[in-house]
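For this view, one protein chain was removed and the others were kept in their places.
Up next, subunit A:
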Amino acid sequence: MKTTLATLAAATLAAASAGAEEVHVYNWSDYIDEDLLTKFEEETGIELIYDVFDSNEVLETKMLAGGSGYDVVVPTGTFLQRQIAAGAFQPLDYDKLPNAEHLWDVIRDRTEKYDPGHEYSINYMWGTTGIGADVNEVTEILGEDAPVGSLDLIFDPANMEQLQECGVHFLDAPTEMFPAALTYLGLDPDSKDPDELEQAAEVLEAVRPYVQKFHSSEYINALANGDICVAFGWSGDILQARDRAAEADNDVEIVYNPPKEGALMWFDQMAIPADAPNPDAAHEFLNFIMDPQNMAQASNYVYYANGNLASQEYLNEDVIGDTAIYPDQATLDNLYTVTPYPPRVQRTVTRLWTRVKSGT
């Protein structure tokens, strides 16, 4: 809400001083150090209008409707792939992006399948989807050997029944929850088979009564304040919650674990819409973000790993040294990626998701 108000204020100010060069950036909420926004404006003299979303679906609908007015958007790899197919983006002009040389080949290779040759996008950040838990509360309820690093914690109804008293949030994103439930069943997380998806829905339905809320951004504050004790969410968001709790000194101790059964690895890519009003400024923004020091500043702030190799020397020790953010090889081998659902399967998944959430 705070960010939304700030955005509104920024938009009003921008409208007042129309005429100056502007770049409109649409990024995920809580996903940048806002000092960088001011720094960009000071360095380039371009007015930056920064707006936020918290679901890929909202971004995609704006892209497919066309005329969004944004110059830079940040879809996740799977969504990017489909939007490229729809013709939503313009090819990047790498002559205007000298900082692209700093990109990390490990991430470049893994994002190749979403955007072959990186014709349309560069990696902004990447992370995993996993379990955030308030260890004190969870061990108090489930005992010292509570499976905080396992999908058993959130998908075993026996555990969830006990955890409901301290509160559990799940992401309101079927594209995240179905791969996790499939992994729990030992099936292919990228499965498009309706029968297997049905089984995954049954896993989710079994624990549904104990889930307090399905939401994709509220859990940061809820975890940090101790309103809930477990969240299945995005790595950096949970780590932000951990730090907010530590700052508040409120006896809440959050840990993040990618599930040991396997965790989803996702990539948020920056791209320029085909009808961007100011593609030149958009390239300038991309180049600014790919500057190693700027990228490091962003990662140090949001606790997500980035796709920029040269930035790593500027990263704080609690970022680069944290295996929850920059996984070691063993964890990395245990991460999987998924591909977009074809339209018919997408409908099945959304329908199953509605059934899971509403029981209808």
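Going forward, a contact is a pair of C-beta atoms (placed from the backbone, for glycine too) under 8 Å apart; a residue touches a chain by one contact, two chains touch by 3 or more; residues count from 1.
The rule is short, and it goes like this: contacts and distances are computed from a predicted model.
Enquirer: Assuming one chain is omitted from the figure, identify its UniProt name from "Pyruvate ferredoxin oxidoreductase", "ABC transporter permease subunit", "TonB-linked SusC/RagA family outer membrane protein" or "Probable glycine dehydrogenase (decarboxylating) subunit 1".
Expert: Options "Pyruvate ferredoxin oxidoreductase", "ABC transporter permease subunit", "TonB-linked SusC/RagA family outer membrane protein" or "Probable glycine dehydrogenase (decarboxylating) subunit 1" narrow down to "ABC transporter permease subunit" for the missing chain.
Enquirer: Using the document's definition of touch, tell me which of A:66, A:98 or A:321 contacts the absent chain.
Expert: A:66
Enquirer: For subunit A, which residues touch the unseen chain?
Expert: Interface residues of subunit A facing the absent chain: 1, 55, 57-58, 60-61, 63-66, 82, 85-88, 174, 212-214, 227, 274, 343, 346-347, 350-351, 353-354, 357-360.
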